[in-house]
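Handing you a structure now.
Heads up, one of the protein chains got dropped from this complex, but the rest are sitting where they should.
Labels run A, B and C following the written order; every chain starts at residue 1.
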């Protein structure tokens, strides 16, 4: 299956502003690309691409005053296989975890693991360890939190989600990630494209999506506390400790969003 | 000058518990070592040393039930020169920052940059940019926050420090780091040894210390919102986004501290 | 001048739910009424009117499952005089405050006075005491906080407003009230009708409004950090420590709002 990917994001900048973007597909998916994956900047300005400490593809530049347009359009091959499920995947004892996985056990801005240690044990401490416990976390968050765009706010943390029980997809994942970490299960936040492939078309405008990954057995696995069933056609952009690490655009100054459109569509077979 | 370094930390573990430690001197100081710098574990148990994503030397192991002792004693050469001061060091435009420095502009658990953006601008936005502005942040925190061991708590964030105005050395640095980041100045948290060298002996028992580093001009510089004057004999152990990244010991389970002693003393010249 | 007042509020209740309302004009305005001021309940159900500990007129009832309509329509005489200004009004030393005013110096749910004591002194501690200092608080909040309906949320406190700098009218008043109390100036939250009388018509639908009152010299005075200029035609409904004390409707169970309309219009002179 081929998926058409792209976005058109426009800002109005009252003054020059430095930006860092995470708007290219993740290195793990570069081999699947069927076209160039270039962030196009208008006006054309010098920009530097680099890989951040989490392994994501970033672009860093200084945008001049005025209108700024970030756009892209490409194709990617996708297996069409839904998120894998492995009911036998074990939780890995911490002393056996790969070193670079350990950091996904710690606190981060929106994941206050230190405030959830007892809560997580009370809710999930007695469950059998492994895949099913992570799924239980996912089910709990999915069942207890209600979705609503009006409940989004940039400072909302896992504890806020736990007490308010409303949020957008990022909030669902932050709470699930935090509960996993509080159970000593490495978990990280993921962002990317998730089109309505294999599911009924949503009435909401297409947006980037968030999900999360959990380290079990010997690798990272995809979970999604918002949708909570295996999906087809996720295209990963970035992973990090939480949304603070993987904002699509980080502006170090005032940037007024004027237009925002994302595309992620299965191409018809020829 | 040679400095004698060491510690003796003892836990009682009611059950086996995985641990990660940051108890070796930082790679940048390894060349200065005048003796072996080995974390000694009693009982002797297998342990793996590794470098984390921030460049620090970590040790990962599973401690058995019972008593656990972490100890070390070594010598390190130190120039005896106080923390350098460079009043001409510029703030670097974000688009010119090295890629691996960018992450020290973002939110972290105890540094809620997103909640300080306006506050920081109101307090420091009109000051001349560069070293003196960072020093102004340092002076402000040093002057506005009072020290007291009784005000320590593990969940205390920069916003808590800002409103409560009491804390321990970690709290001073968290607030200063957060204010710098909110001004778009990269700042990171640092821990290490800081003995009473060149200053009157403190009445408090020796402990590890925290300070912070700021990226100006072309490198990281040491600041210390707690002591707020250049000090001799800091021996860096680790840097990270905040205290959550660089805990001396992280225990993934119950570990009751039974004994804690740190040594950091200038050796008499022969 | 006569003002037409009224509302039409409709809920759908999936199960019976107890409610307490603050939907009658304040006792201090009863003498100005030019018509009956009865909360009309549909269906007709038994209800008890009482005066709460803050002196407000409340109604308490059990609403049955199904649709519930709360409505009212009345006339009130208003002097047409704008909020009084008394630049000579003194701050009253605490030991001289009337006893029942003291409670408006303390913490409440959305007014964390204990977290603002130093902040308030830093911002306003050196200003001359009296009316002008309260006005300075009002000006500061008005100038630093931006209005937006999308920033409303039920759990938002003064500290949230101080760090986020966005909110609705209740948020402006909470921050101003908290800063006043932190300066030892009694301040309380007020709600009522505020039509577009003497000001250009607003594009937003009519709603109830919030303002606040400050005790200076020998009485309570009206301030409004949202609009920040003297207004004509406020009709007070209730005062309390913060929004938690004076919700128009408090539902002790699920109540889905289906319709909400408020009227507050100057009647044409005959």
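Descriptive notes on the structure:
The rule is short, and it goes like this: a residue touches a chain if its C-beta (ideal position, glycine included) is under 8 Å from a C-beta of that chain, and two chains touch if they have at least 3 such contacts.
Predicted, not measured: the structure shown is a model, and the values here were computed from it.
Among A:61, A:116 or A:131, the one in contact with the hidden chain is A:116.
Checked against the full complex, the one of C:115, C:170 or C:226 touching the unshown chain is C:115. Along chain C, the points of touch with the absent chain fall at residues 18, 20, 48, 50-53, 58, 60-62, 93-95, 97, 99-100, 102-103, 105-112, 114-115, 154-155, 184, 244-245, 250, 252. Touching residues on chain A toward the chain that is not drawn are 115-116, 118-119, 144, 159, 162-165.
In the full complex, chain B touches the omitted chain through residues 150-151, 153, 155, 163-164.
Rule of thumb we're sticking to: only the chains that are shown with their structure count from here on.
Chain contacts in this assembly form a complete graph, since each chain touches every other chain.
When you average the Cα atoms of each chain and compare centres, the chain farthest from chain B turns out to be C. Separating the CA-averaged centres of chain B and chain C is a span of 47 Å. Chain A and chain B, compared by their mean Cα positions, are separated by 30 Å. Separating the centre of chain A from that of chain C, both taken as means of CA atoms, is a distance of 41 Å. Multi-chain contact residues of chain B (touching two or more other chains): 115.
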